[in-house]
Structure formats: structure tokens, C-alpha cells
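Missing here: one protein chain of the complex. Every other protein chain is in place.
For clarity, chains are labelled A and B in written order, and residue numbers in each chain start from 1.
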Amino acid sequence: MLRFVPALTIILMIGPVCAGLIGTILPAFGYLPALGGNRFSVGPWQDLLAQPGLGISMRLSLVNGLAATLISLGVVVLFCAAWQGTRIFSVMQRLLSPILSVPHAAAAFGLAFLIAPSGWIVRAIAPLGGWDRPPDIVTLQDPLGMALIVGLVVKEIPFLLLMTLAALPQADADRTRKIALTLGYGRVVGWLKTVLPRLYPQIRLPVLAVLAYSTSVVDVAMILGPTTPAPLAVRILGWLSDPDLSHRFLASAGAVLQLLLVLFAIGIWFIGERLMAHWGCRWAQNGARGRGDDPIRTLAAGAAIVSALAVFLGLAGLLVWSVAGYWAFPEFLPRSFSLRLWMREYHTLGAALMTTLLIAGLSVLVAICLVLGCLENETRRSYRPGAGALVLIYVPLLMPQISFMFGLQVFFTGLGLERSLMSVVVAHLIFVLPYVFLSLADPFRALDPRYGQTALCLGASPMRVFWSVRLPLLTRAVLTAFAVGIAVSVGQYLPTLLIGAGRFATVTTEAVALASGGDRRMIGIYGILQMILPFAGFAVSLLIPVFLFRHRRGMGTQNRI
Amino acid sequence: MSSKSDHDTAAGSDGDTNVSNIGLELRQIIVRLDGRVLVDIDLGIAPGEIVTLMGPSGSGKSSLLAHICGTLPAGFEVSGQVMLKGKPLDGLAPQDRHVGILFQDDLLFPHLSVGGNLAFALPPEIRGRAARRRCIDAALESAGLGGFSDRDPATLSGGQRARVALMRVLLSEPCVLLLDEPFSKLDAELRDQIRTFVFDQARARGLPTLMVTHDPDDGAAAGGRIVRLA
């Protein structure tokens, strides 16, 4: 039975995505009978190419995606290189982890309030300048998308850091780093020359996921990104929601273009990797020790701290807004405070939180069972990691959501599988499972296989080995995967709304609906509510092992993620 | 690295077939990986006998042990037969083979207590909490670790851990003992002590024992035949 789990998992991942893609590609070539499109044509593409500023939109998506990925990866790598094994490192690790539970949109709103010309930073200095009006400068929605890049970077740094932390033990980073030090290398250069080449292959997939996401992001781009014109994905959403239904054809062509754009970005990234590898090999052998790396170390720590600070201050801003009375520029704090809106939402909160928890809990549970099944099967059949069809599990990670959501909805409706809890769970599973796999696969594969062999030789059945040895040893990793999965599920808006046909009101569907009203107070309340569950998830995933293994010192360092 | 078995010890290879239906027999075992021969061996080990298998790293010693355990990863090709007490092991699941193995790391399960590790190995046929507890305490006592049952393995010294690991294997009632460089991580003084302890226990229980090592001292201390893989 176990042997069918990988196939089942891949079908669950690839099936809906393919169906969704077909549902996008057909209209992109003019076929959508419900709107009278009965013949194939290239009309939608002509319309698309005739859109003013399309080239700029594409450039924005591409450049922003690549820049955000490069910068966040750069910060994470430099920070690890400079500080791995120090106290600052573990402090930052603890500081950055909770940011994972902050929804992208909430972080973006917080950041927007922080850096806007009428935002907190300006308010802090406004009394000095005697300003009663915000300066007329562009800090948000700037034409080049710098604010968008910043918004993406501060959210992706914690994700990449978490993934890097998981991969460090496998790269044998600690010992390698020390050897480089004893050979007279500076911390940063030594790390880059010895650890990075072994580490990067481990975090390559998360990096590509970040690249694909940043290239096709919608919500953050709507808050922080330029609008004249907007990045491609935002414009596609605009066409999709155009009252003129014939824009669907154009939108579908745009969605296909978005997919091509993501693939192109990945292609560029691959070329960059090659060049870096080629150049890096030579650099590693030139003997330069790079001992005077204090400035770089300060810079790396500074970048990491500023990015964490930006998110935390933004969230603090949202928190203050959620209880604010009238709050005008240039007041640093509101004139009055009120819990009125919290009270007003109070009665709907419980239901929304429960629905969110139910969907997230079920989808993550199924995801973890399937992922463990795949990995256990791999271990028993001693497949080599990376080989085989399992990489297909990651397809939804690299696929822009907007490129297959409409088709997915038609697919579920056609199967008569919408509106039910199961279909929403399955839809969430598509996005949850790859992340669960991502966070669980490395620790699982890194587990010393001799534990399993020893247990077998002691007479334990494979099932007992799984339940009594492998699973307990992986407690931390499983719980972390659980928390990551919860965070991903809680953040889903379109799948919940479209596949659930509005039958399932989660904190996120409520948040997005209320955010469209533009009141920062409501945005603050729901931003915080959206964080509660993921945050609780991460807290629990840290606390349970501490409690379970309070008398087991050996479980403290092992499998730590 | 190629490979022929090279029986260059006092106890010649001719004696191997004499122990036909007791002990461990490796009948013309050839382990190949991607067509390359790693191990080619024909060997019999009598109950209570300790055979030392020596060879450079990469010569497939560990693969041979994994094959005996039944945990050799897919991708290796093996011919020949493994017989234990005259019955073939091939095709049996690892947990049904009664083959005990010790690695250079003790591999105590860090999530279980010392007693829990031993209980994991104790056959289910020993029923009742009290009875199982008695077995475990007795085993710990015999290893000089009386009262250690509730300890966290992570708090034990290297020597103590090695002894717990051995007791864990022995409690699982193996019919053969495999040692995969079991002493290489211990310091010199401790090594002697643990070595003696392990060999004594193996002989006392009449276990045919196959030790893989590249430390000549191990072989000398075992005092049995030494087989070299090239």
C-alpha cells in the first residue's frame, strides 16, 4: 500500500495543476464556449500585445522577481557566513522565525505604513521639520518597484533562513567552517568558499520557489508595487476581474505569458548559477583568505536586523491602528484609543478562526501523512533522493497561482467537487504539500540510516521502526513542517473563495474582503488575526519537543531545524 | 577496488566447510555495484568464534555486513548464500533474521531512556511490565550499569554508552553478532576494556561473530582468524 503513496501524491499535485493549466491555455487561444468562444484563434494574444505598457509590466515582474530573490538570498547567505555558530546567530534565528507566520499582505500593509511619506518614520521626524503635510516624495508604488522589492525581501529572508538552517547540518557546515578558519580564512570568505558550495544545492529549490513567487506575486504588489503600469500578475488580476467578461480571453493569454515569464526567470537564474559556479570554483582556489571581513559582517547583521525590524515595526503599526481612534498626520500616536472594532468583530472571530483551523488542520494532516508516506517508501526502497518523479511534487511551488486558478475552479466544479470541505482541503493541499515536503524531506533523508538498520536488526518490524524510531527522532521536523503547512494554508485566499464557493469564511477571506474597504483599523485587526494561527503553530512546534524531550538532551541538538 | 578473499591466517580456509550446519556461513558471496566486484568471500564462522575481516576503506566490508543484515540498499547485486544455523537467511526480512549488529557509533535512540532502549530490543514474548523490567535491570547489572535504567543516554560516558549498545543487541537474542568497527571511536584505554567486554559476552553466548575493522589491534585482541579483503 505504501508504494502507491508517491503516485497518489503526485497525482494530487499534478492533476489539478494540469487541469487548471488546460483551463487557462484553452481560453488563451480563444476557446471558452461559455463566453461564445468556440474556435481557436490568436486574437487574445493580439489583444494582449496591444496592451499599453505590457513590456514594462513584464520587465517589472522579471526584474523585481530576480532582484528580490537575489537580495534575500544574498542577505541570508552573508548572514550565515558571517555569524553561524555565534550568539547573534541564534538570537536572529529566533527573531526571524516568527515572521514566517506573518501573512505577506499584512507584512506589506505594515511596511507601507512604515515607509509611506505619511508613515511612521516620517511622523517620527515630522516635528523636527515642522511638517504638517507629508513630503511629496515617492516611497511607495515607485515606478521601479523598489518598495515592492523591499517588501518581498523582508518576507523571504526568514523563509530562506529557515530552509538554510535545515540544510546546514547536511552540509556539515560546522566542521567545514572550523577547518576553513584553522586554515587561516576569514569567517565570511572561509564559509563562502567551503560551506556554500555544499549548502546551495540543498536550498536551491526553496530559492526557485521564492523566485517563482516573487515574479508572479499579486497581493504584495498591489500594496507596494507600481501601478503605472503594474507588474504583469497584477494586471492579469485586473483583466480577470474586469466586468467585461470578454477580457477573460486576454487575461488567460496574460496568465500563460506569466507562466512563461516565470520559466524565463528560472532560466536566467540557472545561467547565473552556472556562471557563479564557474567563477566561484576559481575564486575558491585562489588562496585569498579575506581576513578583514568585519565590515561585511556588520553589513550582514545590519541587513538582517533591519529587515526583521521593518516587519516588527510594521506589525506594531498595524496593532496600534487596530485600536486607534482618529489618527491624523503628523501625529505619532492616535489621539484616542478604542477597542470598538475589536468588539464588533468579536462575535464573528470564533467561527472564522475555527473554519480556518479546520481547513488548515485537515490539509496539513493529510499533507504530512502523504509526505511521510513518500519518504518512508523512499527509505524502504532505498531510492536515492532527488531521483525519480517525486520532484514533480514541487510543481505547484513554481507555478504562478494566477496561471491556473480559473481553470482549477472549472475543474472542481465540473467534477461536482466544489463547495465541500473536502474540495477546499484538496485545493489547499496543492499549495500546502510542497512546503511540507520541502521542510520534511531534508531532515528525513538526513536521518542516520543506521538507526533504522539497528532497529530492524533488533527485531523490530519496519512499521515499528517508523513509529518508534524514525518518527520520534523527527518530532521537531514534523512539527516544524506542521507549522509551515498551517501558515501556508491560512494564507490561501483565492482557492478558499473560489473552490469553496464562498461557503468557508476563513480569517483570510474575511481579511481580504475587509481590506478592500481600506480602513487601516480593520486591516490591522485582520492582519493580526491572520497571524494568530500560524504563530500558535510555530510556538507549539517549538514547545512540544521541549516538553516531550525535557529529559532527553540528545534530542535537543539532533534534527534541529 | 577489486577483491578476492585472501585467507592468510593460521586457521586455514579448509576448515570452513566443517561447521556446516551451525554458526554463520557465507557461501561464495559476491557483492557487485554497477558491475564492479566489491566483495568476493567464502567463509564459515563457528559458534563462539570471532572472525576479523580487514581491508581498506571502500572495500565493501560494510556492504557485506548490510547484506547479512538484509539492509543492503537497492542497486547492489549479490550472489551466493548466507546460512545461519544451516538455514538460508536470504529472502528473510531483516527483523526476522536474528542478526545483531554494532556500529562504531552506539546509535542509542536519543528519544528513549537507557531502559527504553533496552526494552525496544527485548522480544515481546517476555510479557508483563515487571518481567521485562527485571530482564533489563539484570542486563544493566551484568554490564556494570545497575540503576541506569531511567537515565538519558545523552548523559552517559562513551564507555557506558558502548556497553548499553551491546546489551541492547544481546537482549534482542541474536544468533549471530556483526561488529562494524565498533571500537574505533573509543579512546585507547576504554577500547581495551570494551573490547574484552564485547568478546567475552559473545563467546559466553556462543555467538558466531564477524568483526569488520581496520585496526590490527582489534584482530589481535579477538584472537581468531583474520581475513583480509584486498
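Going forward, a residue touches a chain if its C-beta (ideal position, glycine included) is under 8 Å from a C-beta of that chain, and two chains touch if they have at least 3 such contacts.
What we mean here is this: contacts and distances are computed from a predicted model.
With the options "Succinate dehydrogenase flavoprotein subunit", "Acetyl-CoA acetyltransferase", "ABC transporter substrate-binding protein" or "Two-component system response regulator" in hand, the undepicted chain maps to the protein name "ABC transporter substrate-binding protein" (source: UniProt). Contacts of the undisplayed chain with the visible chains, over the whole complex, involve A.
Across the entire complex, the residue among A:L365, A:L392, A:I532 or A:L548 in touch with the chain not shown is A:L365.
Of the candidate positions A:L211, A:I393 or A:V512, contact with the hidden chain is made by A:V512. Screening A:D174, A:D242 or A:D294 against the full complex identifies A:D242 as the residue touching the chain left out.
Counting over the whole complex, chain A has residues 1-2, 23, 32-36, 51-53, 56, 116-118, 132-134, 136, 138, 140-143, 222, 226-229, 238, 240-245, 248, 324-330, 336, 338, 341, 344-345, 362, 365-366, 369-370, 372-373, 376, 406, 409-411, 413-414, 416-423, 425, 462-463, 466-467, 497-498, 501-503, 505, 509-510, 512-522 touching the chain that is not drawn.
What we mean here is this: only the chains that are shown with their structure count from here on.
Chain A and chain B have centres, each the mean of its CA atoms, that are 47 Å apart. Interface residues of chain A, counted against chain B in their complex, comprise 381-383, 448, 450-462, 468-469, 472-473, 475, 549, 551-555, 558.
The touching residues of chain B, when paired with chain A in their complex, are 66, 69-71, 73-75, 93-101, 103, 105, 107-113, 120-121, 123, 152-155, 168-169, 172-174.
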